[in-house]
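Heads up, one of the protein chains got dropped from this complex, but the rest are sitting where they should.
Should a chain be cited, it is by its letter among A, B and C, assigned in written order, with residues numbered from 1 in that chain.
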Amino acid sequence: MDELALLHGYQTVGAMLVGIGIVGFLARRNMIVMFLSLEMMLQGISVTLVSWSRFHNDWGGQVLTVFIITVAACEAAIALALVLMLFRRAGGLDVLFWQQLRESNVEPFIEHELPEPPAEPADRWPHLPPAGIEPQTEEEWHRSHV
Amino acid sequence: MNAMQWTFVVATISGALALWMLLPRKRFRGRRLGSLLGLVSLGLFASQVPLPGGPAERTVFIVLAGVTLAAAVCTVTFRSPVYCAVWFGLTLLGVSGLFLFQGAQFLSVATVTVYAGAIVVMFLFVLMLSDPRGRTYYDRLSWEAMLSASAGAVMIGVLSMTLHRVFVPEAAPPAADANNVAVADASGASANAEATNVPALPEPPTSESLQANILAPEHVARLGGALFSRYLVTVEAAGVLLLVALVGATSIMAHARFEQLRRSRHGNG
Amino acid sequence: MFKIETLMVLIPGLPLLSAIITAALGKWLLRSRSHWPAVLAVGGACLLSVLLLFQVRREAAALHEAGDAQAAAHAVGYEKTYTVWTWAVVSRALPARATFGQQASETSHSADPPGTTVPEDSSTSADARSLEIGITLRADPLTAVMLVTVTLISLLVVIYSIGYMHDDVGYWRFFTYVSLFVFSMTMLVSASNFALLYVFWEAVGLCSYLLIGFWFTRPAAAAAGMKAFLVNRVGDFGFALGLFLLWTTYGTLNFHDTAAAPGILGQTLLADPSQYAGGWVATAICLLLLLGACGKSAQFPLHVWLPDAMEGPTPVSALIHAATMVTAGVYMVTRCTPLYLVSADAQQVVLLVGMITALLAAAIALTQTDLKRVLAYSTISQLGYMFIGLGVGTLPGIVAGMFHLFTHAFFKALLFLGAGSVMHAMGGVIDMRRFGGLRRRMPVTHWTFLIGALALAAVAPFAGFWSKDAIVAAISQRVQDDHHGASVALYQWVFWGSLFTAGLTAFYTFRAFFLTFYGEEQIPEEAGHHAHESPPVMTWPLIVLAAASVFVGWCFQRGQRFDHFLMQTPSLAFSSAQATLPAGEHGGHGNVAVVSTLVALIGIGLAAYLYLGDRWEVAWIARRLRWLYTISYRRFFIDPIYMALFVWPLRGLAAFSYWLDRQCIDRLVDWVGRVPLAIGASVRALQSGLLPFYAMAMVFGLLVLIGILVR
Partner (left out) sequence: MLELAAIALVKVVILSFGLLTAAAYLVLLERRVAAWVQDRRGPNRVGIPLTSIRLFGLGQPLADGLKFIFKEEFTPSHVDRWMYTLAPISILATALAVFAVIPFGDVLTLGGERTIELVVAPGFDAGAIYVFALSSLAVYGVILGGWASNNKYSLLGGLRSSAQLIAYELPLSLGLLGVVVVTGTLRLDEVIRTQANEGIWFAFAQPLGLIVFVIASFAEAARLPFDLPEAEQELVGGYHTEYSGIRLLMYLVAEFMHMITASFLIVILFLGGWHFWGLTDAAAWGIEGEAVPLWLGVVRIVVLMAKVFVVILFFMLTRWTWPRFRFDQLMNLAWKVMLPLGIANVVMMAVVAEFEVPLTDRLGRGGVIGLTWVGTLLTLIVAALLVPLHSDNRRRSIEPDLFGTS
């Protein structure tokens, strides 16, 4: 295999994962999704590390990735605990619930125009199977007999 | 600006647009156009990357990378957080496949075990308990969608262009001064590398040397050997870190539970 | 049985152990059993001290017999030192200024590794002084006597405290402090090094501070503790200066000789007293040390803290502020006798200070109504007596001062504990006007207090008589010897003054005694239901002390045992060789004894006449000699004078500094602080609290960095 091309491809994939992770981290407001984006960035780094490990024919990159996984596990544990606590206090996972640490004279960021909540789909009762006879209502039965 | 640079610029712009369209916003969503633009962008980026190996390997790589990146985009753009998590699980599977493609068996399996098996499941837990239907407003809003998308896309563009410059030196742009084109051409790639501060890459490894070391059949034993000899101290540190994280998470939750109990005892006081 | 070194280490070690144990476990584990470590440790220390005393006596006697001729020639005493470990070593601390350049050039090319001994070259050895502070303990007769006194009184007081403090919230704390005090005091008297002496000098000061302010929730107690601490600082400042002067003069701070340098009070210098620095240096050293002693021993200018220190628990007053700690100054001056003998001026200052203190305190004590304060002023007065003894400048005088220290410890502890017993019964009331006629309710306290009062008044067979008499005799001896001396008038005045003071002492002591135990029975309402005799754990120490107050003077004075024993101390042994008078002419002063006893009896009689029953003369005197009465009652206005002289100016200075700090410096700082504030205000809007915003900033920063890196 062309090792250089392999490395190039992996580096590009890693860079893209990092970039997409950045987009997710910046744009999304759900704390859990932000966290997923963060993990995605870590994945991008892992990809590049593993590819360098192969290119240099050295175990260091893979070992480092093992440590990244370890750290990610720790991070997930702590972050999840924190997020749960924040959720319990604020009643939501929005990261913008937590902007109390701003300067006192800075206006809080408030979303004035919230999107419409999606319409709950009307309760659709299960269809009867197409086979069989459709039952008549009482009224229809009455009409047919008038 | 030559064609290569134009490609990167177009790819970056279309990527930014695609991400912007795909990200949840208040009204307009334009998912199809976004997807299309995203595919275009991905294709443009991919067109600048030489693909490794024979046709079978190329196919496998393209599929793996494509699935990974598509799943990654879906992770950050889907509205329902549960879907995001599932897409992230798919991203992880893709990354795991990429690892396996590189011969890093242990890592590929460990990634799935730890990330997909434990971390993401935990997140799914939280998501399901916090908001089972995914109908909250903050999942339907992005913070500065355009700016964020541009930042990410520019990051990707800059990094890809840099990678391209490093790995494909002969395709690098000529020096900025148009008068020196001939000189730059004459001096060749190495001079160009010097001019752009690009360090020279080491020789790629041969297949035999890889088989002797990093692709050896006794993969796990080798990795373990490296972990527990050269990186032993780091392993210990990681162990301590895990322990501390365990204690920390437990104490945070215990504190929360304590607070809850206290409030229930003293009548919300 | 024990090696003498073991004893030396164990005596301070046991109380230290007890202090640590009580401090660590007292609050949680021991609680109401907190006294056990202290009792056991102090008891053990007392036992070991007695053993040490006998051992020292035996060895000293052996030394005397073995090298009789040589000992007589050099007049060396017995001493034993033991270095536990070397605490601080600074070699070649101070190259002499004159040879600095040469010294530097020498050291620069000397390849000696650090730690090698100072070169023996005589020209440089004087300059190359190395400061070595070892935890060095010594055993000699003086130390042994002090150790026995301290630990014995401490043991009795600790036992007494079990009853006195029994339901105090700080029970464990009390015994921690007391153990710590005993440790510090034993270390102080067994230190063989001025630096170590100074350390434990401060340590006993600290314990005193802690114990005066033991009931720190009472503002008066807290203020008294602070006052004691601050007044002592004045003295300690002088003491520290004295130490510096000693160091620059002699190049060492050790008492004993070491390999590096002969000690200040070591055999080498003692054998050849001409090596002592004379002139103004000697006087300065002595006066500075005296200042320290004045602070600790509450002598005239610095005596003001001691009466206030009575705010502490009464056992503490008995132990620290009457019997042991306040005698540290006396001990120190005695220890430094060779230094004082060099400077006659300093000796006379000591004498004068002692005289003024004794007279002043006695005069104040005449009119005080607070029983503990009367005792406090009598303590000051008696300490003044000790200083008179030390200031006489003859060996009998010095020994008499030490002897008075020894006997005074017993009967003053007795009196204080008796007062504590009364106070305990009266529910904390100590004003003599509010109680009276307690002799039937508290028979044991009454009798023991009587014995103590007789001893203090120096009535014939009691302890105080022998020691005070010895001092007066020493002065009279001096008067006789100095017939034609320049300062004979001074000694003459001091002689009469001390006799007069003795009379005053007898008077005020019995005034207090009569007011407390005789007259109409009167009990304050605070006493409640426990206006009765104290429990046995409190009365037994009183009885023991009373017995000691009766016999201790006669026992030790008989055949001048105490004198002979104390003479074995190296510095005193040297002094006996140097003194103007040979020792042993003590006792030929029958007429003096008769006179002083008469004076005491007159004082007692006067007190009995005035205060047994309701006499109109008391009121008449108070009315007719109103100004005298007021001066005495208001303690010669010394506190207001100090207030005006020191405290108010300092407060004014502090107020001015405060104003300066607030109005000028702080303003300046504020203005400096506004610069970053102004800068910060311009970028404050960035601190929006929005996490994504921060992340965005980071990403843009990263982009810029990457852009710069890849150009």
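One rule holds in what follows: contacts are C-beta pairs under 8 Å (C-beta built on N, C-alpha and C of every residue); 3 or more make two chains touch, one makes a residue touch a chain.
Note that the structure is a prediction, hence the values are computed from the model and not measured.
Colleague: Among the options B:V95, B:A110 or B:I214, which residue touches the chain absent from this view?
Modeller: Spelled out, the listed residue whose C-beta touches the missing chain is B:A110.
Colleague: Given that one chain is not shown, which residue among B:L33, B:I62, B:A118 or B:A200 touches it?
Modeller: From the options B:L33, B:I62, B:A118 or B:A200, the contact with the absent chain belongs to B:A118.
Colleague: From the listed residues B:K26, B:R58 or B:H219, report the one that touches the chain absent from this view.
Modeller: B:H219
Colleague: Need a quick check: the contact residues on chain B for the chain that isn't drawn.
Modeller: Given the touch definition above, chain B has residues 82-83, 86, 89, 105-106, 109-110, 112-113, 116-118, 121, 124-125, 128-129, 132, 217-221, 257-258, 261, 265 touching the missing chain.
Assume only the chains that are shown with their structure count from here on.
Colleague: Counting in whole Å, what is the centre-to-centre distance of chain B and chain C, each centre being its mean C-alpha position?
Modeller: Between these chains, centre-to-centre, one finds 78 Å.
Colleague: From the C-alpha centre of chain A to that of chain B, how far is it in Å?
Modeller: 14
Colleague: Could you check chain B for residues that touch two or more other chains and list them?
Modeller: 143-144, 147-148, 151-152, 155, 159
Colleague: Would you please write down the residue numbers of chain A that are in contact with two or more other chains?
Modeller: 22, 26-27, 29, 96
Colleague: Over in the complex, which chain B residues touch chain A? Could you list them?
Modeller: 19, 23, 26-27, 45-46, 49-53, 57, 61, 65, 68-69, 72-73, 75-76, 81, 84-85, 88, 91-92, 95, 98-99, 102-104, 106-107, 110-111, 114-115, 118-120, 122-123, 126-127, 130-131, 135-145, 147-149, 151-153, 155-156, 159-160, 163-164, 167-168, 201-202, 204-205, 207, 209-210, 213-214, 222-223, 226-227, 230-231, 234, 238, 241-242, 244-246, 248-250, 252-253, 255-256, 260
Colleague: Name, in rising order, each residue of chain B that touches chain C in their complex.
Modeller: Against chain C, chain B makes touches at 143-144, 147-148, 151-152, 154-155, 158-159, 161-162, 165, 196-197.
Colleague: Within their complex, state which residues of chain A touch chain C.
Modeller: Touching chain C: residues 22, 25-27, 29, 95-96, 98-103, 105-106, 108-109 of chain A.
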